[in-house]
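All protein chains of the complex are present and in place, except for one that has been dropped.
Take a look at chain A:
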Amino acid sequence: MEPLLHIDNITKSFGSETVLHNVSFMLQEHEVLSVLGKSGSGKTTLLKILAGLEKEDDGTISLSRKRMNDTPPNKRNIVYLYQEPLLFPHLNVSENIAFGLKIRKQSPDVIKTKVEHMLAEIGLEEHAEKMPHQLSGGQRQRVSFARALIIEPKVLLLDEPFGALDAETRVQMQELFKKLSKKMKLTSIFITHDLKEALTMGDHIGKIELGHFKRYESKQDFYDDVDSGAQQEAAFWKQFN
């Protein structure tokens, strides 16, 4: 099967520091790839290059077999979501969700229907008229998701989206993402530094360390790799049995 996203030998340096070394991998349609990486490993730079927000020094990015290197971010249909929800502060919940549709000049009736549907999906129908500062962290993150999903992006890039949430909200958001991801057949790259979250969210696991990317064939492969940290994590929890 032809991959949706094909990354080939992406390299990026800032000054004398090389942050990505010949990163190559493929992403199938409807696949969620979890990528583990510590701070400074180059994961955010990788996502920003894929979104068109940073320019790679070398390598090729292809989406549906079309070279994307010189395509501006607004033409890629790849949405990059930050750790912070970053809602537009001057727009209410409905208007935030409708943002991408308005940009695409869809009719008001279509926008209204789609926004209502999306509000129901994220369980925020009651909060449609609220402003961002009136929402909790989890609610803001839901709106941020809805705003991205409503435009049906080809690829969704999530940069530690639940990193700032408390444990309980984090679990709720993970469940919501999994539900929506399955329902909307999303193709996404999910960056996290949480091993359990990576295993829960991803169909496949990748790891980025000091700019070098490694994709595991299966979750078992990931577990078997001593350097992945999975065995140490399992051993830690086993001591309480």
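Convention: a contact is a pair of C-beta atoms (placed from the backbone, for glycine too) under 8 Å apart; a residue touches a chain by one contact, two chains touch by 3 or more; residues count from 1.
Just so we're on the same page, contacts and distances are computed from a predicted model.
UniProt records the chain missing from this view under the protein name "Putative spermidine/putrescine transport system permease protein", selected from "NADH-quinone oxidoreductase subunit N", "Peptide ABC transporter", "Putative spermidine/putrescine transport system permease protein" or "Multifunctional fusion protein". The chain omitted from view is touched by exactly one of A:K38, A:R67, A:R104 or A:K182, namely A:R104. Taking the complete complex into account, A:H90 is the one of A:R65, A:H90 or A:K238 that touches the chain left out.
Touching the missing chain, out of A:A148, A:L165, A:L180 or A:I205, is residue A:A148. Residues 48, 51-53, 72-74, 76-82, 84, 86, 88-90, 99-100, 102-104, 131-133, 147-148, 151 of chain A touch the missing chain (whole complex, contact as defined above).
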